[in-house]
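The structure appears right after this line, and notes come after that.
Every protein chain of the complex appears in place save one, which is left out.
Chain lettering (A, B and C) follows the sequence in which the chains are written, and residue indices restart at 1 in each chain.
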Amino acid sequence: MSEHHHPNYVKIWAILVGLLVVSVLGPMLGIQIVTLITAFGIAVVKAYLVAKNFMHLNIEKRYIVYMLTTCLVFMFLFFAGTAPDVMEAEGSNWEKPSFELYDEAASHTVGHGTAHH
Amino acid sequence: MAETVPSHPPAPEEGHPHHEEMSFWSKYIFPLDHKMIGMQYLFTGIAMAMVGGFFAYTFRMQLAFPGIEVPGWGLVSPADYNALVTNHGAIMIFWVAMPVLIAAFGNFLIPLMIGCDDMVFPRINRLSYQIFFLSVLVLIASFLVEGGAFGGAWTAYPPLSAKAEYSLTPLGSSLWLLAVALEFVAFLLGGINFITTAMNSRAPGMKMYDIPIVVWMIVLASIMFMLSVGPLVAGAVMLFFDQQLGTGFFDPARGGDPVLWQHLFWFFGHPEVYVVLLPAMGIVAEIITVFARKKLFAYKTVLYTAFGTGILSFTVWAHHQFVAGIDPRMAHIFTITTLLISVPIAEMCFVYIATLYGGSIRLTTPMLWALAFIAEFLIGGVTGIFLGASGADIYFHDSYFVLAHFHYTFFPIAIIGFYAGITYWFPKMFGRMLDDRLGKIHFWGTIIPFNGIFLPLFILGLAGQHRRIYNYEHFPELATPELQALRVLATVSLLVMLGFQLVFLVNFVRSLRRGEKAPQNPWKANTLEWQAPSPPPHGNFATLPTVYRGPYEYSVPGRAEDYWPQNAPE
Amino acid sequence: MSSRPIATTRSATEIPTGKLAVWWLLGSEIVIFGGLLASYIMYRLAHDAWHAQAAATNTWIGAFNTLVLLTSSLTAVLAHQAAEEGNGPKAAKLLWATIGGAATFLIVKAFEWTMEIRHGYTITADTFWSFYYTAAGLHAAHVLAGAVVMVFVARSAARNQELHRVELAGIYWHFVDIVWIFLFPLLYIAK
Partner (left out) sequence: MIERLVASASSYAPDIDGLILLIAVLVGFWFLLTEAVFFWLILRFRARDGQRAEYITGEEKSQKRWITIPHLLVLVCDIFIVVGAVRVWYEVKQHLPEAQQTVRVIGQQWAWSFVHPGPDGRLDTADDIKTVDELHLQKDVTYHFELTSRDVLHSLSIPVFRLRQDAIPGRVIRGWFRPTKTGVHDFQCAEICGIGHGIMAARVIIETPDEHAAWMAEHAPTTSLAAAAVR
């Protein structure tokens, strides 16, 4: 492993910090789509950079990457199978009155914490 | 990992030449040797099987003769009944099937069968057992605390499991959950060890397709366990916080959803079935090839079907929840995936049956168990189709039909698979032969009553009776005398079966002390563990073997012997 | 027989055994965090009310902690480089810097949580906060575990022993970093 050419770690760190700044500032524009892209798109890019360069997945055996990807795929599978029941407030022949009641109650308690300031 | 400490327990002065007698303490209580850790798992598993069997005896007595004083327990109250069925299920899966099939056989067999001297992380291996043992203690403690043991079924669905006001077991449910979580940690550690050992430490020359099927199966099972248990670990933390801190992860009044737990649970729970099935299938593969003197029919197909089953098993979990409030449209998808999984499993059974063709079958005790596994597991397999088909599951859900179905899968897996394995490898484990005559008495005394227990329960299920109801007399229409008679038949069969287990215990203990000395390779098998002394010493092989061929080269034409050990150069 | 099993010296996959084990460990961690975060995302998308709850988190503290972890990842990978060059003492120094990052992270976290709890945002205040503390707490436990492991690795590395372990600790540490990279937008930014 020592014979391979090291990436410039400090440079990658600088890129990561730059991305962090963007991901914090982006949402301040208040545009939802920008928030989504800057927050989660950049998180994916950052994770990719760390995994590739710091964890050296780029020079690791392929099946390690496959194994880790399989884990992620199973998580998406879990999400896809579960979300139609858990994430939705209503579906085919069922509804969750509890979600509506909760959302109403929860948005009233917002001030609760800040009131102590 | 470079260990600076000697790998077997410390002789007091470091660097002292080893091979002096280890103390009792370091040899049996805190061992690093994979075989001894396997034995610890084995004996703990057997002890827990006795506990689980005793629970089964207690609640079956209550079901057959409601309200009697069960000898050894007393009156079975509804709370007792719930706690008994809950812990019977949990114990048999988490504290019997998994430690015995995966941990005990895995620990004992993997290093021997791949031809190396130990696991790659002996100390993590020991830690894994210690955590497992701790989980047993926590589980036992859950019976002794105020409020009694948890009685919300092994699936622990909230809100019943989440709030003490519903379950009435404020401490029991948390301790139960903690015990299960500790067990998961133990098997995660053990699993990493198994996987890395089998991947990295194989004997020189042992290629992928030279690995015995049972090793493949245990490793695949460990991988599946590892990939499926994560969400449930997270879920267990959430449920624990719900119980002890009063959070509302699963509380609908606070934005939670009880159905989430069901998904977290079954995303693990369904692969878990295959986690214990695959090792049992592997054990059976080893035994039928040896005693039919046949090469395994289509080795690669077995592997592919195992992989296929493994992957598909992650896509079927919601068939446990068809009528549990999931969206009806999702049921179609899960019906299709569920019926698809019958294909690789059916294929695996066909392969095993095809292996018998042209064989020279010797019906020794291990072979009887292995064949019984196939015959009985088929019943469990085909009845599963009824439950995987969403339309039929509307009627069968949570009925005795389900119960009979999964006992026809789990009993072959956990009990028949265990007996097959233990009667086959006993000579290697303990260096003595089991008594074949007692073994056969025990076999027939177990198999016949086993069918007597669960065949009647299929009929109860067809008649619409549900599980987990401690006394059916509140249902005048459903509790007819004929159905009650079937219940009594099941209970009597159970008593007979439990009685015959004494034959095994006698055989086991007697053979340990006075059995005939076992030769190195009593069954004339090919795999590497039989090329080590019986029992193998610490370090296993005098010289570590090199592998020249696959594990199932039996009856190769042109050879004088009908077997050909993997490590024989010629 | 040598003092350690021959099993540990073999490497049929050509990946050192320790590293292979760390990768499998990370695989199991991915599904643990994956299950928790999948649950959180489902609830989050189901409940509009959580926007308001999330508004009470402090983005600046979260961003500072992200910076701390990113930097500690850098020192960890530099330590790995030093270990590869056979410079144990340098690797140890860089590892201590990483441990310092872990400590900073945990101290900031403690400060942040104290403030929030004082303002009434306890773990039972709302299910959003239950997730907030559970996810960040699970992550913090991993930070702590990583720091403890690195203390041992750094001490042996300083004596030029067990240098391959520097990489293993590093891989684990980068994973902890990646988890935080996702937790940060999930808990702090999306408001």
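To be clear about the criterion, a contact is a pair of C-beta atoms (placed from the backbone, for glycine too) under 8 Å apart; a residue touches a chain by one contact, two chains touch by 3 or more.
Remember, predicted model here, so these are calculated numbers, not experimental data.
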- [ ] Using the whole complex, pick out the displayed chains that touch the missing one.
- [x] A, B
Open item on the list: Going by the contact rule already stated, which one of B:Ser342, B:Gln484 or B:Gln501 would touch the omitted chain in the full complex?
Closed with: B:Ser342
Task: Residue of B:Ile459, B:Val492, B:Leu512 or B:Ala568 in touch with the missing chain, whole complex considered - done: B:Ile459
- [ ] Kindly state which of the options B:Asp210, B:Asp257 or B:Glu272 is in contact with the chain not pictured.
- [x] B:Asp257
Open item on the list: Looking at the full complex, which residue from B:Glu146, B:Glu477 or B:Glu570 touches the chain that isn't shown here?
Closed with: B:Glu477
Task: Of B:Ala298, B:Ile441, B:Leu498 or B:Leu512, the residue in touch with the unshown chain - done: B:Ala298
TODO: Identify the residues of subunit B touching the omitted chain, counting contacts across the whole complex.
DONE: 77-79, 81-82, 151-153, 157-160, 166-168, 252-253, 257-259, 292-301, 322-325, 328-329, 331-332, 335-336, 339-340, 342-343, 346-347, 349-351, 353-363, 371, 374-375, 378-379, 382-383, 385-386, 389-392, 394-395, 397-399, 459, 462-464, 466, 468-471, 474-478, 554-557, 562
Open item on the list: Residue by residue, what part of subunit A touches the chain that was omitted?
Closed with: 92-99
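Operating definition for what follows: only the chains that are shown with their structure count from here on.
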TODO: Could you see whether B-C or A-B has the larger number of C-beta contact pairs?
DONE: B-C
TODO: Please work out the Cα centroid separation of subunit A and subunit C, and write it as a whole number of Å.
DONE: 15
- [ ] Could you list the positions in subunit A whose residues touch two or more of the other chains?
- [x] 71, 74-75, 78, 82, 86, 88, 99, 102-103, 106
TODO: Could you tell me which residues belong to subunit B and also touch two or more other chains?
DONE: 227-228, 230-231, 254-255, 257, 260, 267
TODO: State the interface residues of subunit B toward subunit C in the complex, per the touch definition above.
DONE: 1-7, 18, 111, 116-122, 188, 191-193, 195-197, 199-202, 206, 226-235, 237-238, 241, 245-249, 251, 254-257, 260, 264, 267, 538-539, 544
TODO: Enumerate the contact residues on subunit A facing subunit B in the complex.
DONE: 70-71, 74-75, 77-78, 81-82, 84-86, 88, 91-94, 96, 98-99, 101-103, 106
Open item on the list: Which stretch or stretches of subunit C touch subunit B in the complex?
Closed with: 1, 3-8, 10-13, 15, 17-18, 20-21, 24-25, 27-36, 38-39, 42-43, 46-47, 49, 123-124, 126-128, 130-131, 134, 138, 161-162, 164-165
